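Some chains omitted; the rest stay in position.
Chain naming follows the written order as A and B, and within any one chain the residues start at number 1.
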Amino acid sequence: MDTIFHLSERRDATPPEVDIPAAYRRQEPLDLPNPSELEALRHYTLLSQKNFAIDTHFYPLGSCTMKYNPRIAHRLANLAGFARVHPATPASAQQGLLHLLWDLQNGLAQLTQMAAVSLTPAAGAQGELAGVAMIRAYHHARGDLGRRRMLIPSAAHGTNPASARMAGFTVTELPTRADGDLDLAALERELGPDVAGIMLTNPSTLGVFERQIETIAERVHQAGALLYYDGANLNAILGRVAPGRMGFDVMHLNLHKTFATPHGGGGPGSGAVAAAAHLEPYLPLPRVQREADGSWRWLDRVDCPQSIGRLSAHAGNIGVLLRAQAYLRRLGGSGAHRVSAYAVLNANYLFKELQRVGYRAAFPQRRASHEFLLTVEDLRQQTGVRALDVAKRLLDFGIYAPTIYFPQLVPECLLIEPTETESKATLDRFVAVMAQIRQEALEQPELLKDAPHQLTVGRLDEAWAARHLELVQGRC
Amino acid sequence: MLAAIDAGSIDALFDEIPEHLQGIPQGLPEGLSEMALAREFEALAGAQPLLRCFAGAGAYAHHIPATVAELIGRGEFYSAYTPYQAEASQGTLQVIFEFQTYICRLTGMEVANASLYDGASALFEACLMALRLRPERRSILVPKHLLPNWREVLDSLLPLQNIRCIEMDVDPHRGTMQVPAQAPADAAALIIPQINALGLLEDVDALQRWAKTQGLLSIAVVQPLSLALLKEPGLWGEGGADIVVGEAQALGIPLSGGGPYCGIFACRRGMVRQMPGRLVARTRDGSGRVGYCLTLQAREQHIRRGQATSNVCTNQGLMVTAATIAMATLGARGLQEAAIQSHEKASALLSALLRFEGVERVWDGPFFNEFVLRFPKPAAQLRDALLADGILAGVPLADLGLGEAGDLLIAGTEMVTDEDIDAYCAALGRFLEH
């Protein structure tokens, strides 16, 4: 499809008449298209139809928790009373908004069993950065300046080591045992006075619950270090197991996963950070506080002198936070409990059914959490068909691809997470399609290697893209 | 389904988790029906007054074409995942490609990414990138009159990597940046905000030239709508800025209490491998059909892990879509008109307010759509008083840690009507009389 730069009249804007001195002004007229409103609307409507999305397709996408984004949350976040609030509005004129954000802080604190929450991180990675920066601030405040090392399982999300490094830590990777749990002995070897903390997610990225979590917490704390909880997999235990109860000191939540705010084709996310009492002083700014008179206000540097500070210009992705609060308020406590119950039920059902039709589990002896790992290494050896080919072929059936090649320690792996919002009929169709694809892989592997065949484009050449780097539309 | 799994109950599926860790959360209220939820939110939204907005300081009440909300609310954009599976994400990918092109044409730069969280965090990433490009340096030159909340972001995050901010002074008479004869030795880059936190236009050509002669990178901080009128950073001074960041909220994104907004990030083509964030490239499929995909992912954390250019993963996808649709709907003519009207409405407001005795302009240099006035009473008091008239009068400079108690930073956009100006004047008159 043509770009907007091709399809519309490009008569330039007339040179502006304005009393700003010429030295400050653009010399050439703005070279942007001038489509009619209908042309623009039609262009983007047609473009939208080229996307897969939750509203149109099933996403068995491990670690991404692609659940239904309730439409009511979208409508409510867009109410003029919220959407038109300027960030510099005094608290007295945005009490409704502050009230809801305060409710969300509290709700998240309850669910995680943490002492306090800051909603400001704009995404999971920023939440991680905030969390590890808080760990650093905690040690520094105690004069414990030598803790420069962060322990991270090798299977962790890539953001974990990246965030740790941005917070000034060096990273030590920890191995995983064959049963999917952490190698406790390795942990104990690494723990020492230079270790600031450990970053874990539980269930882990291998799709299994880390059974030794209480022991791990005990050892880490004994060594004077802290535990960071990566909330990416919170959907597996939401409303059932609180990270605070497992011994974590600080964590982030991916509201755009667990709390059903939309992925929006890549964002905006929201990565609220929650902390146990001893880390509360370091939470990023601003936060909402309820005053004795029942009113709400922003807490800022004066109130929280030890805070790690501000992460973005304002208070985070408020519009996303409103959606998360709408979701949580709709669920309530027992609804949150049902989320993980059905997420885990759906995952375990798929886990069994996909094994039944021939797929190999990476950890067959374990329960699936909200997701599970398969490997098609057997297919690769037999036919040359790789996980990527299976993924691309799924697209032809109107099913989004699972996460592939993550975690890297399992070869040719598919990480599959159905979420709680898909029906049994959808899961059964997925199993049938996966069975068919397995058959195709064995009988006509070329069909998979060229997939997809039914979309608006065939398999795209990413190497060509990186070599040519056509990153902008030239003059046309 | 339980039968298929051979499980007696859903609870049995959690049998690997110690039982004492499990429970149903207490302390959360019961769930609400959609109807009750809507009532609660609507009551809270309705309890907040809709104000005539004259506040700016980095967030502006511009008109948003009606097409924007309709289109970004479409499920295909709204509920799509990050476009890692390119073939199933051509809509989002082409939108980002078009966004990158829009940002490049507005800024005069060669490459732009798929956005960062907001303008301030984009500036933070720009500082890190400057230090990757000048690995031997450890500091960034930051103007005193950068927006203070942006500065706070740098102060929170740069020290984690032992990077210092060195403050560039402001000429007290002109309100614009002053640079020393010689730059500090370990400085990697100079941040040049066009527009500065006082609403004033900087002499960006001279600043870029100074940075260049000092061997510094120039990091331009811009408001992209203003670039419909103002000189594009790619043409500043001699050879232009090296990195351009900015806040795209003015391009079709609601104020929404401060977010989600959208950080833009552009640079020279030769620096692209040091960029943070996602990038979309045009490519081909096996039959030669054109398509789009993410590219240079080896810069990113999901591939490079601890060695990535940034930990950033999520961009502001839906806001990118909003900004792209807004720019397309408005077109070159509409963007220019919005910029001109913003300047003119601000100018009209300035003239009207200067008619009050004791009200004066502190710095009188050229401005785009925002200016500082000094009032004979504290600006915070003024601001609070005018709320009762349904007016958000501006942002007290003292709230920003700048200026004097009487100084108020006031913004106008194309949305301001004569009636709004009259209302402001009437309310101000009443306030000043008391």
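What we mean here is this: contacts are C-beta pairs under 8 Å (C-beta built on N, C-alpha and C of every residue); 3 or more make two chains touch, one makes a residue touch a chain.
Treat the numbers as computed from the prediction; the structure is a model and nothing was measured.
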Copy-number formula (whole complex, one representative of each chain type shown): A x2, B x2
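The definition used in the following text is that only the chains that are shown with their structure count from here on.
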Inter-centroid spacing, subunit B versus subunit A (mean Cα positions, whole Å): 22
